[in-house]
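Let me give you the structure first, and then I'll get to my questions.
Only a single protein chain was left out; the remaining protein chains are all shown in position.
Labels A and B are assigned to the chains in the order they are written; within every chain, residues are numbered from 1.
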Amino acid sequence: MSDIVLYTILTVTAVGVTAATILYFAAQKFKVYEDPRIDQVEEALPAANCGGCGYPGCRNFAEVCVNTDDLDSLFCPVGGNETMASVASILGKAVTEQAPKVAVIRCNGQPQFRARTTEYNGAINCTIEHMNGAGDTACQYGCLGGGECVDACNFDAIHMNAETLLPEVIDDLCTACGACVEACPRDIIELRTKAKKDRKIFVSCVSQDKGITTKKACDVGCISCSKCFKVCPYDAITMGNNIAFIDADKCRLCRKCVVVCPTSSILEIGFPPRRVKEEKVVAKEKPDNVDNKEKNA
Amino acid sequence: MSKLLTVALSPHEKNKDSVSRLMYDVVIALIPAFGVSLFFYGIGALIITLTAVLSAVIFEYLITRYMLKKPATIMDGSAALTGLLIAFNVPSNLNPGFVILGSFVAIAIAKMSFGGLGNNIFNPALVARVFLLISFPVQMTSWPVPIESRMKYLDAITGPTALGQLKEGIMGGNTVSGVMEKLPSQMEMFLGQMSGSMGEVSGAALLIGLLYMLIRRVITWHIPITTLATVFVIQGILWLVSPERFADPVFHLITGGLMLGAIFMATDYVTSPMNKMGMIYFAIGIGVITVVIRNFGAYPEGISFAILIMNSVVPIFNRYIKPKRFGELIKDGK
Partner (left out) sequence: MLKTFPKGGVHPPENKISADKAIVELPLPKKVFIPISQHIGAPAKIIVKRGDIVKVGQIIASAGGYVSANIHSSVSGKVAKLDKIFDTSGYRKDVVVIDVNGDEWLESIDKTTTLIKDISVDSEEILKKITECGIVGLGGATFPTHVKLKVPPKKIATTLIINGVECEPYLTSDHRLMMEKSEELMVGTQILMKALAVDIAYIGIENNKLDAIQKLSELATQYKGIEVVPLKVKYPQGGEKQLIKAIINREVPSGGLPIDVGAVVHNVGTTVAVYEAVQKNKPLFERIVTVTGKSVKEPQNLLVRIGIPVIQLIEAAGGLPEDTGKVISGGPMMGKALNSLDVPMAKGTSGILIMPEDESKRKDDKPCIRCTKCVSVCPMGLEPFLLMTLGENQLWERNEDERIMDCIECGSCVFVCPSDRALLDYIRLGKNKVGQLIRERKVN
């Protein structure tokens, strides 16, 4: 009996020692040198692995950071300037600050504005519906409501609003990684530079159809009337492809364009309510507009 | 036009197949075997079947409704089928408590914990059978004698199966022919007049079921025929080598759960390979393991273990055995 115990102990010990030796030499032989700074940089990164920087994961991004001389072309949208500053200090390189961005949904085609013309009956997936055609409404540029951006978001920052059937971005959670922009087959989502107090003014429409077609399809579409373009004192608005576009870097949030827009396709978000006097004027001209704004505010 | 046009990607035409139609077709295919077991085991068979089917359906309903909080999936017939197969795999004098336990193991552990229909790795009914067989070997191996125990249930007169007698006889130093003398004739066994689990006794009834499923295109011939052929061929070789030690292949085809396993258990959609070549390898594996267990293992019967073992390698088959692609040979320069 004791023999068996002894033999067992001996055999197992021998196997263990042999294996350990082999492992030791193998580890020595196949050791790969890695810059220890890569680990440090990776430590400083948010470890979201979202791919917002343009690289597959945080480790890849860290490698690129270590191996490059110029950090300016690299940016981690999730960590923002703070993270980039700490990365720069680890590596002893310089980095310039970049303005933080946020994703905005450039479509306001809620069911009451945009009448249904067909009934889509296929798989619920934006890209598939996009392949099938214009979607359930007569607008071939607007949101399909399949929620692919919601699935793409790693930070839980986009949700579908059950009432408007449109996605909504929660600004505080949005890291501007760009995953939703990539996911949207209709390029509705845009990353815009954040303004103070998270205020936003943007054209909530991407329809490149002629004004009349857009108007027929959706009440709040941009009909490219150029009124906002004319009224803008800062040259922030450009017209092209039958659509107005507000450059977030030039916009000073004066809200003049919002007032003149005949279809309320320009949205203002995060502003305090207008003064009573002003509101009356607006209300007289465009009752729809006010309702809409209240909903969005 | 008042109504909206429906749009979707093609195709716009669909045949009438549905999951429930397929499941109920299998149930229909099991009816002959059920009839035979009613004839031989009477009241016991009826009680066991009702208990198993009802408990399986109820467990599935409770789990989908209250644990997963999803719409109940009992209408697709898969739970009822699992219950039926559990009943077919146990002796007809089993205590209903064991049957309910078996249903619970099959539905809750083998099926729903993997994600429900379509995601389970192992055949739920077989998991239940093997679970019961290992946990309660005495109750699970005391089979009622046919006909005589027709009106009896828990108090049925019991006897061993043909395979059990064979195994015991050989272990005890007898020759095959010596054991055979005590057994009913092969024709009687083929029709089902022997001790055994209630669904497995009648090879004839099960073959009718196979024919029905083949005609209705519920399954293809690949798995059942290959399994039976493999057992026949390997057992045949063994028999030719040593007829004193190994029983003849026909005896092995018609006894035990081979037919039931090959026709109804191995062909379970979810747990069998996804293409024809894979199915054939899968079936050969089942046949080989069955023969090995029956002739050289400790258990007299091996089809359940064989199917479960082969179930576990199905994902590998699916990964590496691919159907022949159109235009493949030419591209590879062959």
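Here, contacts are C-beta pairs under 8 Å (C-beta built on N, C-alpha and C of every residue); 3 or more make two chains touch, one makes a residue touch a chain.
Please read these numbers as outputs of a predicted model, since none were measured by experiment.
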Exercise for the section: Tell me the shown chains the invisible chain touches, ordered by label. Expected result: A, B
Handout entry: Contact partner of the left-out chain, one of A:N60, A:N125, A:N154 or A:T193
Key = A:N125
Fill in the blank from the handout: The one of B:S113, B:T220, B:S242 or B:S312 in touch with the missing chain is B:T220
Problem - Where the missing chain touches subunit A, by residue - result: 117-118, 121-123, 125, 127-128, 131-134, 140, 209-210, 213
Handout entry: Footprint left on subunit B by the chain that the document does not show
Key = 1, 3, 5-15, 17-19, 21-22, 73, 76, 78, 116-119, 220, 269-270, 272-276, 279, 318, 322-331
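The working rule: only the chains that are shown with their structure count from here on.
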Exercise for the section: For subunit A and subunit B, let me know how many angstrom lie between their CA-based centres, rounded off. Expected result: 53
Problem - Of subunit B, residues touching subunit A in the complex - result: 4-9
Practice task
Would you pull the subunit A residues touching subunit B in the complex into a rising list?
Solution key: 116-122, 128, 131-133
